[in-house]
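I have a structure here, written as structure tokens, and I will follow up with some questions on it.
Showing chain A:
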Amino acid sequence: MRVLFDSFTVLAVSAGAVFFLAGTVGLLRFPDSLSRLHALTKADNLGLGLVVLGLLPQATGPLVALKLITVWLLAQLAGAIVTQLVARAVRRENQEA
Partner candidate 1 sequence: MNAATLYGLCSAALVGLGLFGAIVHPQPLRKILAFNLLGGGVFLQFGVIARRGAAAGMGGDPVPQAMVITGIVVAFSATALAVTLLLRLYQVSGSATLSIETQSSSESDGGGR
Partner candidate 2 sequence: MAEFLIAAAGFVLAMVALGLARILRGPGDADRMMAAQLLGTGGIAALLLLAAGTDVPAAVDAALTLALLAAFVAVAFVNNAPRTDAAERRATDG
Partner candidate 3 sequence: MLAIAVPAAGVVLAMALGGRQAERIALAAASAGLCIALAIAANIWQSRTPIAYHLGGWAPPLGIALRADGLSAIMAVTTAVVICAIGLFARQGFSVPEGAQEARAPMVFWTLLMGVWAGLNAVWFGADLFTLYVALELLTFGAVPLVSLDGRAETLAAALRYLLFALLGSAMYLLGVALFYGAYGTLDIALLSGLVRAEPVVWVAVALMTAGLIAKTALFPLHLWLPPAHAGAPAAASALLSALVVKGSFVLIVRIWFDTIPSLLNQAAAQMLAALGAAAIVFGSVLALRQERLKLLIAYSTIAQIGYLFFLFPLASAPLRVASGTTELWTGVAWTGGVLQLVSHAVAKAAMFMAAGLIAEALGHDRIAGLGGIARVLPMTVFAFGLGGMSLMGLPPSGGFVAKAMLLMAAVAEGQWWWSVVILAGGLLAAGYVFRVLTPALAATDAPLTLRTPVSSGRQGVVLALAICALLLGLVPLRPSLLLEVGRHIPTTVIAR
């Protein structure tokens, strides 16, 4: 059972790390602000999500698991709304300029 949990953790966390890699590459390589924003949200949602998912089997108790999920939810919520706000800011910036 332990081995199963651990290999799940390794798998999920590695996948999460790959999304962080992708997010960084996107942020560095994409040509304009809006597509860079797109890359960022992928890292935000999936990278952190997979890491949290991978860590859940390692959690020592229900409270820790709850906190892990809260962290992810918070990042989701903040990420989603902030992305909207930044996107609007970028658009406004383009219009004004």
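Candidate selection criterion: all candidates are chains of the complex that A comes from, given by their letters.
The criterion applied here is as follows: a contact is a pair of C-beta atoms (placed from the backbone, for glycine too) under 8 Å apart; a residue touches a chain by one contact, two chains touch by 3 or more; residues count from 1.
Here the structure is a predicted model, which means the values were calculated and not measured.
A.B. asks: Contact as defined above, complex as supplied: which of the candidates 1, 2 or 3 touches chain A?
C.D. replies: Answer for chain A among the listed options: 2.
A.B. asks: Per the contact definition, I'd like the list of chain A residues that touch candidate 2 in the complex.
C.D. replies: 6, 9-10, 13-14, 16-17, 20-21, 23-24, 27-28, 33, 36-37, 40, 43-44, 47-48, 51-52, 55, 58-60, 64, 67-68, 70-71, 74-75, 77-79, 81-82, 85-86, 89-90, 92-93, 96-97
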